[in-house]
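With one protein chain removed, the remaining protein chains of the complex are shown where they sit.
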Amino acid sequence: MDVKEIIARRVAKEFSDGDVVNLGIGLPTLVPNYIPEGVEIILHSENGFTGMGPAPSEDNIDMELVNAGGIPVTVIPGASFFDSAMSFAIIRGGHLDATVLGALQVDEEGNLANWMIPGKLVPGMGGAMDLVGGAKKVIVAMTHTAKGEIKILKRCNLPLTGAKKVSKIITEMGVMEVTPKGLVLTEYNPEYTVEQIQEVTDAKLIVSDDLKPMI
Amino acid sequence: MDVKEIIARRVAKEFSDGDVVNLGIGLPTLVPNYIPEGVEIILHSENGFTGMGPAPSEDNIDMELVNAGGIPVTVIPGASFFDSAMSFAIIRGGHLDATVLGALQVDEEGNLANWMIPGKLVPGMGGAMDLVGGAKKVIVAMTHTAKGEIKILKRCNLPLTGAKKVSKIITEMGVMEVTPKGLVLTEYNPEYTVEQIQEVTDAKLIVSDDLKPMI
Amino acid sequence: MKKIITMEEAVSHIKDGMTIMIGGFLACGTPHKIVDALIESGVKDLTIIANDTSFVDRGIGKLVVSGQAKRVIVSHIGTNKETGRLMNEGKLEVELVPQGTLAEQVRSGGAGLGGVLTPIGVGTPVAEGKDHLIIDGKTYLLEKALRADVALIYGSKVDEKGNVYYNEATRNFNPLMAMAADAVIVEAQEIVKTGALDPHMVHTPGLFIKYVVKA
Partner (left out) sequence: MKKIITMEEAVSHIKDGMTIMIGGFLACGTPHKIVDALIESGVKDLTIIANDTSFVDRGIGKLVVSGQAKRVIVSHIGTNKETGRLMNEGKLEVELVPQGTLAEQVRSGGAGLGGVLTPIGVGTPVAEGKDHLIIDGKTYLLEKALRADVALIYGSKVDEKGNVYYNEATRNFNPLMAMAADAVIVEAQEIVKTGALDPHMVHTPGLFIKYVVKA
């Protein structure tokens, strides 16, 4: 299994039947491929619909039905279209059960930075601040490090997307819950030891009494 | 012509082709009967639609299509249905060209009272405060007095619906414009003399140099 | 996720002392069957947020007459003389709110906003005791967001996922209230199969709806 698949598979176990979920662009879009049988999640696309389905076949591409990354998608029966005010009322009003996002940095307080690197990269926040601030559960899904650079810190030093909002961090190395005491490692990838995971994590990991393998 | 018809006929001359208008309950609902040929106005009903048409025939009554007074109406081609937030965004956002309302009292500053008589009658403001505050032109259409009681005052003494918002007052006796100097009588009903009109008006009427008969 | 429940279960979710929102405008678009069942149930001390208190013998008005409401937050009570009588006798608290403000307050509660900044009501009794903010030289009232424990709404066509379509003027406050309560119950005039509603005609996405009950 490649790294992305490990992460997406594990994220897919986070949902209950009927959950309304918004998936960020990139890695999070792989999650629907691994949703367990018997669980149905409703995908919300912040550009204006619920009931997002898989990509269309090549001869069914419709450029008026794209996801928030501009990629053609489909809708499933039971979908609904709406405007941006309604879309963000859903997000900000607490009507999303979960959002899954990538991060440049995340820290032990649950702070998240993923929208700019001053003087270097300023893509803008798009809907990320709304998602982080509004979803009931904020799941960060990302590779544990970025080309060797540490991303899970004691304190983020990049401008924040949201303060103290992250619920859980899922990487190819393990699953970390954000608690008032700090990051609790609840699951780990048996390919690594806990020490190896801590080595590439700036935040101090509190190892759960009930630590389990994630795969 | 009865008094109500005199008023409604005169109000009907206030509109330009294409105007979007909200008519209060009671007398103002008679106005559409007198709109001049070549002028088309779009009627907005604050319970949630534009394109309000006349009352249905008795065998076409539909209790899901009623006006803001709960009376069955119809819609004309080009109508649209919406929710109360949109309906009042139209009203409050300055998208109504005019509203026509009754009044308990109105005064020379353009203040209007039509939603309560303390200790006696408290029907509530409904959408009246929104209409008075939001419409580009607020036309008060009413009988000049109420069973002999004077309604056009120097200052309203009932709780206000809106402060300094009335543009024009149209009664069976005349047409008065609210100006920074006070109420200017621009038209009068030739059945009355200016003195007779002033007699039943507490506010001082400034007679326009260009005073015309209203009928 | 099965959302369709019996009327008995629907009513069991409304408990003494709760704050409930009820859709409708003068009984048009009100969940009449649920209201009737509430009267049957005898639940009491309700705070009711609605556009109006309807008529003595229809819709929300019945709950006023039955004495089950201890407080109403509405824009209009003039069509139900019992509301005024109980208010004057000190048996019912009545808070009157301009209709557009009420719509925005409910929408704000559903959209995660702290409140509404509106010029409507400035200079009238509505403004008493409320914060005034001056923004770019214009005065606005701060009207706080409203939420409820349960919202009871009416839908003309509702699919198994809870997507709602409202016919004609029945829409009014229903889509707003559907956003602003911990649990939302829709009384469906007709329940249709998932996929039977055109996603462009869904006025309330199913994610807002917890329970569907057949009218």
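Per-chain numbering from 1; labels A, B and C assigned in written order.
By definition in this document, a residue touches a chain if its C-beta (ideal position, glycine included) is under 8 Å from a C-beta of that chain, and two chains touch if they have at least 3 such contacts.
Remember, predicted model here, so these are calculated numbers, not experimental data.
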For the unseen chain, which displayed partners does it touch in the full complex?
A, B, C
Out of A:Pro56, A:Pro123, A:Pro190 or A:Pro213, the sole contact with the unshown chain comes from A:Pro123
Identify the residues of subunit A touching the omitted chain, counting contacts across the whole complex.
45-49, 62-66, 68-70, 75, 81-85, 87-89, 91-92, 121-130, 133-134, 159-164
Contacts from subunit C to the absent chain lie at residues 104, 108, 111-120, 133, 135-136, 138, 140, 142, 144, 165-168, 200-201
Listed in rising order, the subunit B residues that touch the chain left out are 17-18, 20, 40, 42, 44, 49-51, 75, 77-82, 85-86, 88-95, 134
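Note that only the chains that are shown with their structure count from here on.
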For subunit A versus subunit C, what separation do you get between their C-alpha means, in angstrom?
35
If you average the Cα atoms of subunit B and of subunit C to get two centres, how far apart are those centres in Å?
29
Between subunit A and subunit B, what is the gap in Å from one C-alpha centre to the other?
55
What parts of subunit B, by residue number, touch at least two of the other chains?
none
Overlap residues in subunit C, where contacts from two or more other chains coincide
107
